[in-house]
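I'd like to ask you about the structure that follows.
Missing here: one protein chain of the complex. Every other protein chain is in place.
Read from first to last, the chains carry the letters A, B and C; within each, the first residue is number 1.
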Amino acid sequence: MLEQVKDWDDDFYEKFKPIAMGFVNEAEKCLQCGKCTGQCPAAAVTPSYNPRKIIRDLVNGNLKRVLSSVELWQCFFCSGCFSVCPMDINFPFFVFMFRLAAMNEGYGWEDVKQLEGYAEKDYLRKGITVSTFERNPEVVETIGDISKIRMEAGLPPERKVSDRGLAEINMISDLSGMTSFMKKIGGVELLDCKTCNDEQAKRCKTKPLPSKVGKIKTKLRFYNYGEPGGKAHAEA
Amino acid sequence: MPRLDKVTQIPKPEQIFFFKSCVASNKYPGIESCGWESLKILGVEPVDSDEQTCCGGFVTFANVAAPTASMPAVARNLSLAEEKNLDTCVLCNGCWTFLNEFGHFMNHNEEVKASVNMMMNMMGREYKGTSNVYHIAEMFYRLKDDIAKNVKRPLKGVKVATHYGCHYLGGGKYTAIDDAQMPTYMEELIEILGGTVVPYTANRECCGTGFTQIINGKDLSLEHTQHKLDSVQEADPDLLIVQCPYCHSQLDRVQQQLNYRQGANYQTPVIHIAQLIGLGLGLPVPKLAFAAHISGRQRLEEVLDRIGR
Amino acid sequence: MADNFLEAYGKETSRDVGTRTMNYFRELFSLEMPLGRMMKMMPGMIKFATASKDTREDLFKFMPQMMPMMKQAFTGKKEE
Partner (left out) sequence: MSKKTLVIGGGIAGITAAQKIAQNGGEVILIEKEAELGGNFAKLAFTFPVLGDAKALVAKEIDAVKSAAGVEILTYTTLQSCQGSAGDFTVELKSASGTRSENVAAIIVAAGFHYMEPTAYTEYSYGRSKNVVTSLEFEKMAAENRLPQGKARVVFVHCVGSRDKAKGYRYCSKICCSYSAKHAIMMKKANPQSLNYVFYIDIRALGKGYEEFIRSAMEEYNVRYIRGRVAKVIENEGKLIVRAEDSLIGNPVEVEADLVVLASAMEPPEGSRELAQVLGIATDEYGFFQETEANVRPVNSSKPGIFLAGSCTQPMEIAASVAMGGLAASEALTLIK
């Protein structure tokens, strides 16, 4: 499909850099050498994912393509690209910043929704992001009761964060807007898988999730950077 | 090769703020107890605080909130160590990178620091940026001479493979104590404890957790971890050493999942560097809390039988 | 349903998306404290004050610092 270069927001990157709190830097120096993609674990399993192309589109200002892509949500945050980058571009920082931008456009909420529980139930209520609760029955069967193991190791049966500590992180959450942001996530209306045709279902990264009526409607993301790979797609 | 100039900068303090990790506390308590006890044996008194929470990086990298929510949480956790005038020792690569990176941003951006401090002041705290953050593996490498003196349970004939973890070496391109592509300090520690280092091809590959990919992009995550585990399996080590509880959880738990899903047979015990040091320093077996491990439990028992319980 | 991102966006250009994104981040990362933002923070502060006795005391200690900011937020002027 033909894209119009005049539609690109050419100076977006220059405008964005100073307000991004120092998280988004150096992308203008990108040589397009491909060293990042060459060592990327995500690119090795799904060829459509390509940090080099995403950086290119960001600098060019082709925001429509970046923000509506599935690929933006496939980064492993391993920082391998940063560790080999000849120009010291810290790409993982770009990813979480532009994921925020994509969410502002209505993309990717279904991915974040699966993580919201950790923040709300564990981080804010207990102060610890990972709880002792095991979802996998096989794990429970193998290891049994974790508090017993803790006690044998000479630790209290449960690690507890003091009430004062909890009050403080809750206030941080309220004051920094995290709480209201999470309310938004809670009210996300997910894609209705019944309306998808086969072709779209094949492209879809989203698995059916309980939907909830709310203000935000998620939009279908696209594989904008090539054909998706990976075992899941090979079988489909 | 470790960057010795960086290693010598690490102090050998009498006390250190022991920063607990979410995964280590709630999934693999052995990491917490071994880290605590080993530091004690090596002459560093760990100090903790029950006000310490999750480091706060999770919410930003999981996109449940903007980085503006992580910064005050990081500042708050660091201020706990600052109140005690101590440096911070973390167990987890994630904590290391988030505390370091966000701390770096606040220290270099006065405006952000001021706005974070406004929030801190409301809670009667202040973030100054004086506490250095060290990974427990860095501390162990700094204290390697003390470790050599205190080995009670030599790992004779135990084949050990290493996995460093991306958030330490990748994110710490300029701040970690070793080279991002060819690290060797864990190998040195293993040799000090008397173990045999087993190299394998995918050593510097990511564990595959992908931070949140294991939750919302499971297929990609498992495929990559399988690639890594295949390579480990080929080298056939008795123990796979990690220095990050999150890598630990991925490499340990995914083995079982793959065995179940595909009828594979991955049985490599995964243990944290703190547990390995604890093992070498002769901590009692319950303190190592191997009961919380899922894969290769039998092999772990065999190793314990061989080197003495 | 649209087949690709160009169809999904229709007549909107990347420039429109860029402007929207910039406005979003400007507000998100703004260190200004206008009235609206301060009001949004109020429930959180009240929650913190009612959590326990020592949290309330700490918050009250902060009040003298708070007043000029409130004033500024209400009047919209920076105090000399």
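Rule of thumb we're sticking to: a contact is a pair of C-beta atoms (placed from the backbone, for glycine too) under 8 Å apart; a residue touches a chain by one contact, two chains touch by 3 or more.
Remember, it's a predicted structure, so these values are computed and weren't measured experimentally.
Within the whole complex, touches from the chain that is not shown fall on A, B.
Listed residues A:A20, A:V84 or A:M151: the one in touch with the omitted chain is A:V84. Of the listed residues B:T130, B:Q181 or B:Q262, the one in contact with the hidden chain in the full complex is B:Q181. Interface residues of chain A with the unshown chain, by the touch rule above, are 29, 31-40, 43-44, 47, 50, 52-53, 84-88, 225-226.
Chain B meets the missing chain through residues 173, 179-182, 201, 204.
By our rule, only the chains that are shown with their structure count from here on.
Averaged C-alpha coordinates put the centre of chain B at 35 Å from the centre of chain C. Those residues of chain A in touch with two or more other chains are numbered 21, 97, 100, 164, 168, 171, 173, 175, 177.
Along chain B, residues 66, 68, 112, 122-123 each make contact with two or more other chains.
Those residues of chain A that touch chain B in the complex are listed here as 21-23, 41-42, 44-46, 73-80, 82-84, 88, 92, 96-97, 99-100, 103, 108, 110-112, 114-116, 118-119, 122-123, 127-132, 136, 138-139, 142-144, 146, 149-150, 152-155, 159-162, 164-166, 168-169, 171-173, 175-178, 181-182, 185, 205, 230-232. The touching residues of chain C, when paired with chain B in their complex, are 28-29, 31, 45, 48, 55, 57-59, 61-62, 65. Within the complex, the chain B residues that touch chain A are 20, 22-23, 25-27, 29-30, 32-33, 50-54, 56, 58-69, 71-73, 76, 97, 105, 108-109, 112, 119, 122-123, 166-167, 169-171, 173, 180-181, 205-206, 208-213, 215-217, 219-221, 223-224, 227, 253, 256-257, 260, 286-289, 291-294, 297.
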